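A single protein chain has been removed from this complex, and every other one stays in its place.
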Amino acid sequence: MRIEQHPILGPLPEAREVTLRVDGRVVTAREGEPIAAALAAAGIRVHRYTAKRSEARGILCAIGQCTDCAMIVNGVANVRTCITPVADGMVVETQRGVGRRSEM
Amino acid sequence: MSVVDVLVVGAGPAGLAAGIEVAKRGGRVCVVDRNLEPGGQLIKQIHKFFGSREHHAGVRGVDIAVELLEEARALGVTLRLGWEVFAIRPGHAVDIVQAVADDTTGSAGNAPTESFDARSVVLAAGAEENALRFEGWTLAGVMGAGAAQTLINVWRVRPGKRVLMVGAGNVGLIVSYQLLQAGVTVAAIIEAAPRIGGYGVHAAKIRRAGVPILTSHTILRAEGVECVEGAVVAQVDGTWCPIEGTERRFEVDVICVAVGLHPNTRLASLAGCRLVFSPALGGWVPLHNAVLETTVPGIYVAGDAAGIEEASTALEEGRLAGIAAYERLRDVDAEGHAEIAAIQRRLDDLRGGPFCGGIRAAKSALQTAGETPCPAT
Partner (left out) sequence: MPGNLSQDGYLSLDELESAPGVPAHDRMRRGPVAVVECVQEIPCNPCEAACPHHAIQVGTPITNCPVLDAEKCTGCGLCVTQCPGLAIFVVDLSRSGETAAVTLPYEYLPLPEAGELVDVVDRSGEVVGRGRVLRAATTPASDRTAAVTVEVAREHGMHVRGIRRKEVDGNGHDR
């Protein structure tokens, strides 16, 4: 799902590979990109489930305003994955519900 | 607490232009943006801009962002990236919180905060995409057209394989074209109105690429379990109601919603600025006068935050707001101010033509309504 060649943007620039663990699964990412980019590239579209009806949510605004992409990152809930860059060894989990309750 | 002459919220074209004008005049200015990469929406505009040469016509938006940033940095504009403004208190005290932590090893969310003492504030945080409610609208794969644009042009990732674009305004048409450039199929563009709202030349590009544009069509539902698997559309009659028997299904895994933007008014509202509802400007907008001052003295607004327009008008409004904020201009001071007059002329040029009639009227109405009732301070 990565765009390797683009008529205007050119070839995908080189980037150091970093490794994430997403719900236990190894996902490779490009250093500097937001977590949500790595997930999208890996075909992972569901980021969380809502508190009341457990409905799936994924990227909606992609610029940090709507919070639909929020996940638990390194144990911290409600992290907006569309604006938070990846880091090597980062642990990303599908969030169920909101806030501290989802970390339990 | 840091002291600045002007605190600018948002590092898009309006915010950067404001920062540049303040710095040119020797003022201390800080521009705050929640994104680690500045440039606002410019960084995803890979198409060549319209307008005139002084408005960077013919230059791709991404390249304009680079130029603006270089100029801002060279002038010593301070950028606080990855931080968000969460409060503007009288005086003006501006509080910011780190939105993107350097350290994600789990400090249980106690993100650091800082405060600024600013003589003036420029609100230039842009806009949000409008949502459209239909059955299945919350499935993963339903996203804003601007969101899809971020994925393909900034993240260099495809949102899916086949897209249904909802909305044939300029955003819908341009993003559809850019999806094609990114190797994504656009099954169709649907538009509820009987006419295409965007520029004919944008529609022409997409039509000769074989993408159908279905006017007088609306989306009935998105289908799928957790993610989009299909979309069902129908024709609408003269009262916007779906016509039975005209349903049509598209097999798509992404539905992009391009039904307009509305100004981001949260901070303006928190700071006590009066908001007015202006459909032509996208919805609620802070009341502002000809020098872009809101009803709170010393708080100015620029760019899409002052009404949904374009990057070129955002740049010009940013310049105007930066000058006004630094010089603490009230509306009357603009008489005879050569630089302000020149900017206002350029804004008038950009707002010329039949596509902008509503905006011209709306901006002018704001300015008559808002003889800023300046309370004695």
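We just call them A and B in the order they show up, numbering each chain from 1.
Quick note on the criterion: a contact is a pair of C-beta atoms (placed from the backbone, for glycine too) under 8 Å apart; a residue touches a chain by one contact, two chains touch by 3 or more.
This structure is a prediction, so every number in the text was calculated from the model and none was measured.
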Among the chains presented, those that the missing one touches: A, B
Full-complex contact with the absent chain, from B:7, B:88, B:180 or B:267: B:180
Which of B:215, B:246, B:344 or B:367 contacts the chain that the document leaves out: B:215
Footprint left on chain B by the chain that the document does not show: 47-53, 57-60, 158, 168, 180-184, 194-196, 199-211, 213, 215, 349-350, 352-355
For chain A, the residues touching the chain missing from this view: 3-8
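Note that in this section only the chains that are shown with their structure count from here on.
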Interchain centroid distance [CA atoms averaged], chain A/chain B, Å: 24
Of chain B, residues touching chain A in the complex: 34-36, 46, 60, 82, 99-101, 104-109, 128-129, 138-144, 146-148, 150-153, 155-159, 181-183, 226-227, 264
In the complex, chain A residues that touch chain B: 1-3, 6-9, 12, 33-34, 36-37, 40-41, 45-47, 55-66, 73-80, 82-85, 87, 90
